[in-house]
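For this view, one protein chain was removed and the others were kept in their places.
Should a chain be cited, it is by its letter among A, B and C, assigned in written order, with residues numbered from 1 in that chain.
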Amino acid sequence: MTALLRGGVFDPWQELARIEAGLVKGKHGACASFVGTMRDFNVGDNVHSMSLEHYPEMTQQFLDNICTQAARRWNLIDCLIVHRYGEINPGDPIVLTAAWSAHRADAFDACRFLIEELKARAPFWKKELTDSGERWVHDTPGK
Amino acid sequence: MTALLRGGVFDPWQELARIEAGLVKGKHGACASFVGTMRDFNVGDNVHSMSLEHYPEMTQQFLDNICTQAARRWNLIDCLIVHRYGEINPGDPIVLTAAWSAHRADAFDACRFLIEELKARAPFWKKELTDSGERWVHDTPGK
Amino acid sequence: MQLKVKFFASLSEQIGFTDTTVDVDKPATVSDVWNLATGGQTMPVNTLCAINMAYARLDDSISNGDEIAFFPPVTGGNA
Partner (left out) sequence: MQLKVKFFASLSEQIGFTDTTVDVDKPATVSDVWNLATGGQTMPVNTLCAINMAYARLDDSISNGDEIAFFPPVTGGNA
């Protein structure tokens, strides 16, 4: 189980290939993964870039913790979270979650659990730079 | 929308990277993907290799068709299926399904729909080479 | 009318061939095609069939030039 915070651009497919290269061949029948990428629009506005603030120690603990929870709840061979922080541009990957298992139901359910928990409760705060200036997304009506 | 049948080993992460390189940047916020890999065990036996027979024209039509169905049912930017046929060894990827969307629920649901439909009805037949010889998997008790 | 008939996987091993052609001179169903093509062999339970690459039922009617396929339950992947 690996949870990584990254201050610069990462390639989700390379991260997945790297983890998989370390797994024993022939044991995992299933890998489900999710990649969240920065869009250039949100709540009707053009978004030029964003800045993702986090609470380093708490964020790391939170991500480690949801990996542990997933491994307790489903039959997993491995799981992975990679999350960006700092300045992010449209098209950049923001988050990757993945789960490996013998069977696909466990892989899908764990992968989705990781991203849903992360979105709901991981300590990240997003400030967007739009046509009309900077805004914290938690202050945006409708978000 | 792309559905590919491959007679040789493919790298799922390269396939995903290649499709993504062709997408307009900043429009898809979400990519969900699933990779099914050949295990070296099944129904309690060691499996040394397998041979996956298909019905080329029907299989291709079937895969194209479930992509079209997914695109009708969910709000997708793109989707991808890659599937092996022929001789396959443990550790080899057998199938990749992926869906890109603005939002994660559509991406997850479409990706899972593709693999579930494919497993339930795509015309593929698997013959395994185990310790005790060759066997068609549809003849195996418990499968 | 002339029809192409295909058998796949364990079914083709049982029947002894993968492809054949049959001639039918009156309205017929997929079932009739099985009997003509296999010389009246017993059809295994769970046998599936397709007309022109689309899943079909054994009592569906067939037309001139159709491709009829018979196969066992599908077993893609293993995850």
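Following the convention adopted for this analysis, contacts are C-beta pairs under 8 Å (C-beta built on N, C-alpha and C of every residue); 3 or more make two chains touch, one makes a residue touch a chain.
It should be emphasised that the depicted structure is a prediction, and the values quoted were computed from it without experimental measurement.
K.L.:
Of the listed residues A:42, A:101 or A:130, which contacts the missing chain in the full complex?
P.N.:
If we include the chain that is not displayed, A:42 is the one touching it.
K.L.:
Touching the left-out chain: which of A:6, A:103 or A:127?
P.N.:
With A:6, A:103 or A:127 as choices, the missing chain is touched by A:127.
K.L.:
Which chain A residues would touch the chain omitted from the figure, given the whole complex?
P.N.:
On the chain A side, contact with the omitted chain comes from 36-39, 42, 52-53, 55, 57-58, 61-62, 83, 94-95, 118-127, 136-139, 143.
Rule of thumb we're sticking to: only the chains that are shown with their structure count from here on.
K.L.:
In terms of CA centroid distance, which chain is the most far removed from chain C?
P.N.:
Most remote chain from chain C, centroid-wise, comes out as A.
K.L.:
If you average the Cα atoms of chain A and of chain B to get two centres, how far apart are those centres in Å?
P.N.:
That pair's centroid distance is 23 Å.
K.L.:
For chain A versus chain C, what separation do you get between their C-alpha means, in angstrom?
P.N.:
48
K.L.:
Could you tell me which residues belong to chain C and also touch two or more other chains?
P.N.:
In chain C, the residues touching two or more other chains are 77-79.
K.L.:
At least two other chains touched by the same residue of chain B: list those residues.
P.N.:
Correct list: 36-39.
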